[in-house]
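Apart from one protein chain that is not included, each protein chain of the complex appears where it belongs.
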Amino acid sequence: MTERTIKVEVKRQSGPDAKAFTETFEIPYRPNMNITSLLGEIALNPRAINGAESTPITYDSNCLEEICGSCAMLINGKAMMACSALVDKLLGAVEHGQKPDLSKTITLAPLSKFPVVRDLAVDRSVLFENLKAVKAWVPIDGTYDLGAAPRQHPQIQEERYPLSNCISCTICMEVCPQFNDVTGFVGAATIAQTKLFNMDPAGSVLKEERLRALAGDGGIQECGFAQNCVQACPKQLPLTEAISDIGRDVFIQQVKDFFTH
Amino acid sequence: MAAAPRIIVIGGGLAGLSAVIKIAEAGGTVDLFSIVPVKRSHSVCAQGGINAAKDLKGEGDTVLKHFDDTVYGGDFLANQTPVKNMTAQGPAIIDLLDRMGVPFNRTPEGLLDFRRFGGTLYQRTAFAGATTGQQLLYALDEQVRRFESEGKVKKYEGWEFLSAVLDNNGVCRGICAMDLRSMETRTFAADAIIVCTGGNGAIFGKSTNSVVCTGSAQSALYQQGAFYANGEFIQVHPTAIPGEDKLRLMSESARGEGGRVWVPRDKNDKRAAQSIPEPDRWYFLEERYPKYGNLVPRDIATREIFKVVYEDGMGIDGQPMVYLDVSHLAPEKQHKLEGILEIYEKFVGDDPRKVPMKIFPGVHYTMGGLWVDFNQQTNIPGVFAAGEADYSIHGANRLGANSLLSCIYGGFVAGPQAMAYTKNLPAQVGDGGHAAELKRQNEKNSALLNNKGTENPFKIWRELGENMTKHATIVRYNAGLDEADAKIVELLDRYKNVNLSDKSQWANTSFAFTRQLYNMLELARVIVKGARLRDESRGAHYKPEFAERNDERFLKTTKAAFVDGAPSISYEEVDTQYITPRPRVYTSS
Partner (left out) sequence: MAAIAPPAPASNPHSGSKRRGVQPLRAGQGHDFLLRRLHSLTGLLPIGAFLVEHIVSNYEAVNGPLAYAQQVKFLNGLPLVRVLEWAFIFIPLAYHALYGVYIGIRGRSNVNVYPWAGNWGYYAQRITGYIAFVYICYHLYSQRFSGVSLPEHPGAAFHKVQMELQHPLILSAYVIAMVATCWHFAYGIWLFAAKWGITPGNVARKRFGYVCAAVGSGLCVLGLIGMFAFLNPKYANAPDDVMPEQPAGIVLPAPNVAPAGSTNPSQPGEVR
């Protein structure tokens, strides 16, 4: 029996300034593969389709269960998490038991809005910088035993929890038409985190500072409400709701500041 | 020491971040090294919750009961002093996390909600939805980001710890690390270092752990003279979703709600699971344990599934898999399992509400680790360890939801203790061994890059994983362990012949992996050797040839030292001053 294989076309780049090129690999097919296992298969036998010796592909991954946020990349042109992207589905088998179409090629490319480190790995540290800029933390007094925290209604927890699920994958930024070099937009994730901390009873002491930060250039005003973020977010964060709420709060803060400063 | 102490923390999981926070808060400065951005550390994977005896449910839970449950659950192998301290600090740690903004689930009155976990009778586990580890890690990450923005912490994300820098007296004076982007190797001076590099599931190939959980850092330190303790204790979770690249946890609650484990009676049955009629299904747990059925304790379930697959050859399609079936459950019950069923659906592509899930036990947690004293210091002066990377809390078996607590506790002890240690540290003589260590690591690197062999490192790793999973996980036989060790020795030999297809000097991940692989091989020997010598059954370590616990010979901590290139095992008494060991019997699930 001849081995069934699938073709994967990978956009590669040996370094930040190197020229990009594509390389096609042919990989033995097994049911239930995901993109990370497929990349592992290439590492096991790094040989391009024409038989030429190649090298394992550089990419980010860690948890392999869509919780660490490492493995975002463009799969067939769309931003997705590689570990939760199933090969069978990409090959057209939407329902269980359907046969995937092995003649289709899967294409992999790095996220397009972030500087490429190498191959599929990109530098997404801008998100962490943005989180610093909005002070996305609760400024506690200290870690010693200061007794229980104030009580909090379950409703607040229910509203905060989904926002706290953000895995910093940056997909919401990648898919946002406003997130680019020219606008320097912060992106939806940071706005959602601002809401998360503003909602915390203790975290809200920094509320005004966060709102002022978000009124800076590249701030919340750059959002054109394209809503791609909320569609693409792998963790289904209520991003447009957060943008709306924070948009109002930032405006009110600006008006207040105008009259008091 | 005159100047402010310089401390390096390696690892940005819960343990590492806890240590960083304590040091920064006390006015120290910290360099934090992590392979992955700290927010992507393995701790994000934890789902269930974190234990602390806050007794908010009026059940009369106490710290002492938590202490007892932990020691009993660990089959009395844990030193009792640190366990006692940890459980005592539990409630304060939960309060702290709450103050940091962790979105813990709440009662209608606005208090913390608690759920019950395995190994206890009390509702002692605080939780934030089904992503507690993620929420805790983020809370600590945010605090560290705050200190970072205040200049108290400097992060070296994307740097890999290679080894400690030791001076002529064997005192730690810093670390040698590699920038995984520029592949540059450098040494960094420090008065003390804290190693919080997590577990070592990758040694078993596939596990529920994350990719960076290779145990490489611990192994490197072991090869530099640190003791590695209780290496043979590896927790295997009964129900994980076998994946092409990883085993994803399927929580026990699936069985709690009525899920049933079975395989086809005929091993050649090729029918789709749903169409196999009831009489052709073998509910082996229910058959063998009529009283507890599918809810037998974790280790028993794990062993039974293992036997069905490997001894009876009854795995589905000859694969190491059995069915975990919730498709017969009423929709309300299925709804309670929504979160975990979605994970299955997402990764397997089948709807577990209609199709039985395919599951298999998966390597889950490393009870063993770097040997530390009660101050979290290893036997190398100036090297501290905390979290899953040390061995201190869980003995022979970890209770669910105790690990997150032990990580934070460990970091909270290690940080201040490291600060205290630096106060009396004599000044360094000469360069403290920096030049020599850098040279040693650079030589290793160039040797690897210039190797002209034929072995693919990923193939060696795959064989290591298969070998370890087969012989050193659920059921262990001395003959098998001998075989396993021989295989590792063979792999170490083949490693000499390893060939890197990628010899570039920029973000070369396979190079970094190949370096880690060597350390995995050395640590694998520790696990196998420890298991080979421990002729008893205790906690996660089960030998059918020695099915009983043997306190007389083995109520002892295994300590492995790297002597002449091989593990040399010695034993140390266990601190049992508070609770006298008693038999561990499962009277209920």
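Lettered A and B in written order, each chain numbered from 1.
Operating definition for what follows: a contact is a pair of C-beta atoms (placed from the backbone, for glycine too) under 8 Å apart; a residue touches a chain by one contact, two chains touch by 3 or more.
Model, not experiment: these values are computed from the prediction.
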Residue among B:W282, B:F306, B:Y365 or B:F458 touching the omitted chain:
B:F458
Check each of B:A128, B:L162 or B:L180 against the chain that is not shown and name the one that touches it.
B:L180
Just to verify: which one of A:S14, A:S54, A:N165 or A:N228 makes contact with the chain not shown?
A:N228
Residue, one of B:V211, B:L438 or B:V574, that touches the chain absent here
B:V211
May I ask you to list the residues on chain A that touch the chain which is not drawn?
16, 36-37, 39-41, 43-44, 56-62, 64, 70, 77-78, 113-115, 117-119, 121, 123-126, 128-130, 133-134, 173, 175, 177-186, 190, 212-228, 230-232, 238, 240-241, 243-251, 254
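To be clear about the criterion, only the chains that are shown with their structure count from here on.
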Mean-CA-position distance for chain B and chain A (Å)
26
Interface residues, chain B side, partner chain A - complex
21-22, 25, 36-37, 39-42, 44-45, 92, 95-96, 98-101, 103-111, 128-129, 131, 134-135, 138-139, 142-143, 145-146, 148-149, 181, 210-212, 243-246, 248, 272, 343, 346-351, 355, 412, 456, 458-459, 462, 501-502, 504, 506-510
Residue positions on chain A within touch of chain B in the complex are 14-15, 30, 32-34, 36-37, 40, 43-46, 53-56, 58-70, 83-84, 86, 88-89, 93, 96-97, 117-119, 121, 125, 128, 131-132, 135-140, 142-143, 145-149, 151-154, 157, 160-161, 164-165, 167-168, 196-197, 200, 202-203
